[in-house]
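Since the structure comes first, as structure tokens, the remarks are kept for the end.
Every protein chain but one is kept in place in this view of the complex.
Letters A, B and C name the chains as they come in the text, with residue numbers starting at 1 for each one.
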Amino acid sequence: MSDRFFPFLTKPVPYEGPDSDNPMAFKWYDAKRKIAGKTMEQHLRFAVCYWHTFKGTGADPFGGPAHERPWNAASDPLQRARDTMDAAFEFFRKLGVPFWCFHDRDIAPEGATVSESNANLEALVQHAKKLQKETGVRLLWGTANLFSHPRYAHGAATSPDPLVFAHACAQVRRALDATVELGGTGYVFWGGREGYSMLYNTDMKQEADQFARFLFMAHEYAQKIGFKGRFFIEPKPKEPSTHQYDYDAATVLGFLSRYNIDFVDLNIENNHATLAGHSFAHELMVASQAGRLGSLDINRGNPLLGWDTDQFPTVLEDAVWAMHIILDQGGLKYGGLNFDAKVRRGSFDLEDLFYAHIGAMDTFARALIIADRMRKDGLRAKWLAERYAGWKKDFGSKVLKGQVTLEEAELYAIKEGEPKRRSGREELFENIVNQYLYDRGLR
Amino acid sequence: MSDRFFPFLTKPVPYEGPDSDNPMAFKWYDAKRKIAGKTMEQHLRFAVCYWHTFKGTGADPFGGPAHERPWNAASDPLQRARDTMDAAFEFFRKLGVPFWCFHDRDIAPEGATVSESNANLEALVQHAKKLQKETGVRLLWGTANLFSHPRYAHGAATSPDPLVFAHACAQVRRALDATVELGGTGYVFWGGREGYSMLYNTDMKQEADQFARFLFMAHEYAQKIGFKGRFFIEPKPKEPSTHQYDYDAATVLGFLSRYNIDFVDLNIENNHATLAGHSFAHELMVASQAGRLGSLDINRGNPLLGWDTDQFPTVLEDAVWAMHIILDQGGLKYGGLNFDAKVRRGSFDLEDLFYAHIGAMDTFARALIIADRMRKDGLRAKWLAERYAGWKKDFGSKVLKGQVTLEEAELYAIKEGEPKRRSGREELFENIVNQYLYDRGLR
Amino acid sequence: MSDRFFPFLTKPVPYEGPDSDNPMAFKWYDAKRKIAGKTMEQHLRFAVCYWHTFKGTGADPFGGPAHERPWNAASDPLQRARDTMDAAFEFFRKLGVPFWCFHDRDIAPEGATVSESNANLEALVQHAKKLQKETGVRLLWGTANLFSHPRYAHGAATSPDPLVFAHACAQVRRALDATVELGGTGYVFWGGREGYSMLYNTDMKQEADQFARFLFMAHEYAQKIGFKGRFFIEPKPKEPSTHQYDYDAATVLGFLSRYNIDFVDLNIENNHATLAGHSFAHELMVASQAGRLGSLDINRGNPLLGWDTDQFPTVLEDAVWAMHIILDQGGLKYGGLNFDAKVRRGSFDLEDLFYAHIGAMDTFARALIIADRMRKDGLRAKWLAERYAGWKKDFGSKVLKGQVTLEEAELYAIKEGEPKRRSGREELFENIVNQYLYDRGLR
Partner (left out) sequence: MSDRFFPFLTKPVPYEGPDSDNPMAFKWYDAKRKIAGKTMEQHLRFAVCYWHTFKGTGADPFGGPAHERPWNAASDPLQRARDTMDAAFEFFRKLGVPFWCFHDRDIAPEGATVSESNANLEALVQHAKKLQKETGVRLLWGTANLFSHPRYAHGAATSPDPLVFAHACAQVRRALDATVELGGTGYVFWGGREGYSMLYNTDMKQEADQFARFLFMAHEYAQKIGFKGRFFIEPKPKEPSTHQYDYDAATVLGFLSRYNIDFVDLNIENNHATLAGHSFAHELMVASQAGRLGSLDINRGNPLLGWDTDQFPTVLEDAVWAMHIILDQGGLKYGGLNFDAKVRRGSFDLEDLFYAHIGAMDTFARALIIADRMRKDGLRAKWLAERYAGWKKDFGSKVLKGQVTLEEAELYAIKEGEPKRRSGREELFENIVNQYLYDRGLR
């Protein structure tokens, strides 16, 4: 493969270990290193997102594009799309990630009509297919951008206008085709405009019905074309909408339960978790304990800011709990770890794209080692087993089996008297977790 | 009845109309005035909460009790409890509210043993029964305080210790007995400690199972003793816990759906809504559209503060949407409007208790008139009908009936082309709503 | 003047009074109505902002331009700029506002070089001058956009690169020239990128020194060219930066005091106030009590959202306190009420621009009437006089004069004993304020 877009790096980013001072080397991510029976690569299933890394411009609400990219030079939109894709696969290969993710409108420009848009997409899908074959990089999941076009200002599947709904269907149909064609094992629904800007003019019940219908239609179609993967809904509480229906994991699980939808799992994002007032670990746990944790967007936010900053993940503790929960559930079969992060507006250089991904990968690689060690030592398992021991026997187990009435419980309370006050040991557990984060046999 | 505790007010608070300057008179609340076929009193179903109004002390995390109340003078706890209840009913009568609400430990002191606590409660319930009869004031709902005692530090129904669970059962049993004895039509579960302080030492799934079991046990018992009302869960996202399981309306509805619990409705609180990042109207709408809006706590928070300030409701727009939603669903059969608000720490005087309730009642009375007028003019109904008209016919209605595939939708999009961009008219609607708030035929 | 851009409105928006149902009429804003000795127009000094109203597109971080404006049709950038300005003045005239505000890059496109940018600006300034003369609409204040161009990614006056600083100087010089040429009485500094994205690579002290120097240089130049108005700094805590130096009113006042800058007042924005955790009234009061409240941006935010929503002001109470504080300080000599608000993404139509401004103007007109009435009744003045009476006499006044030592104060405390607990009467005052908001002799 060529070095056309990233000539400063002629070989893939090497693993050099924690003592290296080379900013273009991994300190912890060693793709083939085995942890708990699988390689790091197999556990982590990293996927580069196309939108931020190749279509991102550093723009924000107070300034336009700031990042000049060599793949944007061509004046013809389709050529620009092909150049961008060439750059992307050069990047994937040099970074050494196994997967990528895309929206339909990232990889191919919107046309003047649905048919023209479809044709553009089809052309780029074929180009991607060729590049996948050449590089061995695979598609993790695909999705359709149902929020950028003005027609979606009032929602896509939840639009008050059925014709807008139909356009959303058209996009999803083709994005599903593309996902299947490229071998993706997931398909994501992020409903950026599926919510409301104002409650006065909104019928939430009507819109929820529409969204459920939309999912059923997409599912039927996916079955028909032989999609073997899973659907994922990605919760986010707000932004751009004032309120988004897929607020958080619990809200989405409630929706799925109410509409009897069993073919959708969750794609949990760290930044969206904190915007909803939850920790990343909380959202992952909620999804995982419901058997619905399908995939992760690992970008972080800044908890002091109220919008999506989409920063690369560099907070070790977040990553450790993520990997702990993933290992607990036996891994991610259909999903993986999508970066979904963008370099800052002032990070003008192409090198910054590498630094950013390297830091994120090292953070999660280190986290994998730590989480594995914590699990081998049975840390959390032991804490929980001791703490909830009473529920495994006698009165506790009878309660859970439905064999105790309220009156019987009262009699038990009278007989046993005041419970002993047992410390929850939060301060101690924080200390022990810190020992694992920093000191426990990492090398 | 006596004037023992509020001698400065020898007659009930009168209605004097909007031009009155008398701080001890209603400007809008006119109990017997008819609106939409019922009296204001019947619509609003105001209930004074016992805990804040009679047990509140002005204490906060940085200072102890600041409010000296004459009903706290007796040294014997049971006498103090009876005096407090006498004061409460004198207050109810003078304020002119039809309902009150209580926690078990508000009205009767905790004893050294379960049996002693039960006896204390029973004594005060009989006292309440007598006072209800004398005054005509009725119980709206009862509840048990499962968060103040240290035994509940790690949760009540969700405690890791089954014996703590048993104590919670004991309290709920007796609180249900009391509710039935006093004719209450609702019973509330607010899970202040049903959540976690730290995720490391918490098994959320286990705790959710416990909580569901707890509800079933309470329900079976309530059926047995002839309770004809409804159970209500009151969502709150956090405080005192780091995370509370009954986070918001959507989370609770999801939980109820997952555990197939059909005997619980929601008690929505304004302050809890904003702590969860939602508007009051949003939470009310979510609950109402699910057919589960049972009752309201109408206290407001300060959206710039991150804790429960429990202020009396004085924001008209919040109240208008609340009344609109209540009228839309045909009223509150089992619940009502509970103030759940406390006077500020610096509001030392007994008069302040009256001012606070009067302001809240006037706010909601005014809101009722406005909401009724808005509904009669068909304001929101018309906006929604026009906006969603496309879903009532042709393609839209076929989609909702499940008669359209993804491919057919795409064909429709291709045929119809780009949708017309229709303004959502948010700015105009805000103006019109403001006209109703201030100017539309109030007198 | 022509009806080229807003043909649906052939005459200025009329005043029709509160009973009107005409969405294109004022209900409260009656420009020539006298309140407290001046006309509404003179009190309110409304200014339409050029950027949102004419350059706004409905774009947000998740979608590009959505608003199609007839003034954007021309392919030549300078022609487009002239058309836009024609549309703006047609709008000003039809809306009936006395003032407008601009950034340099709003009214004229950035050129390839500084000189070209300057020439573009100069051309449009002359066009504006002509239109001002034709319409009688005046400039309230000007400013330079020092945040949109990529060169300002790391700050403008606070950039680590002195050449970027120089470019900022170049822009401010010409924006000051334009302001003077057009008769503006204010010049605003909003430091969108004057802050940091990351503390690791930032020297806050160095950057503060740069910013102070920048202000002195601008001030010297403004004196030289005969500017008779005032400089305003507009506080904002964050967004786009992680932290902005002009965080809030208190922070800016501290900066001005530390650097002995006496030629800068404050431009307080409602939305920025709430992003900083303050109420609008708080920020206005802080600025006004320091004698530095110069101008207002009256757009509101949504306190449940963590970013600048820049909505049109429709919350009456905010407006009432703003007008109260303005009346208290004897008006705004150099500044005025700038809308700084944008219509929602889904408000596609040109009519929406009118509805939005009409609603805002009515809100503040109504607020002016109410605030005047409150002041005439001496409401707040009386509350304060009574509450702080002790500080006007005896011990209190001696303390303030510096005539009491700590030991003497202790002796006074011992002699007088425990202070009486006086209620702050918050609940009552809320009720009385509500009476003024809704019922007090508005007509």
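By definition in this document, a contact is a pair of C-beta atoms (placed from the backbone, for glycine too) under 8 Å apart; a residue touches a chain by one contact, two chains touch by 3 or more.
These numbers were taken from a predicted model, which means no experiment stands behind them.
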| item | value |
| --- | --- |
| Contacting the left-out chain in the complete assembly, out of C:Leu9, C:Ala59, C:Ala119 or C:Ala170 | C:Ala170 |
| Absent-chain contact - pick from A:Asn201, A:Ser279, A:Ser295 or A:Asn338 | A:Ser279 |
| Footprint left on subunit B by the chain that the document does not show | 58-66, 147-150, 152-154, 192-193, 197-198, 238-240, 242, 275, 302, 304-308, 344-346, 348 |
| Residues belonging to subunit C that touch the chain removed from view | 113-115, 150-151, 153-154, 160-167, 169-170, 172-174, 176, 197-206, 209-210, 213, 216-218, 220-221, 237-238, 243, 247-248, 250-251, 253-255, 257-258, 276-279, 281-282, 285-286, 289-290, 321, 380, 383-384, 387-388, 390-391, 394-396, 399-400, 402, 404-407, 409-410, 412-414, 416-422, 424-426, 429-430, 433 |
| On subunit A, residues whose C-beta touches the chain left out of the figure | 18-19, 23, 27, 66, 68, 274, 277-279, 303-304, 312, 314, 316, 343-344, 346-349, 351-352, 355-356, 358-359, 362-363, 366, 421-428, 430-432, 434-435, 437-439 |
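Everything below uses one rule, namely that only the chains that are shown with their structure count from here on.
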| item | value |
| --- | --- |
| Mean-CA-position distance for subunit C and subunit B (Å) | 39 |
| Touching two or more other chains - residue numbers and ranges from subunit A | 150, 153-154, 197-198, 238 |
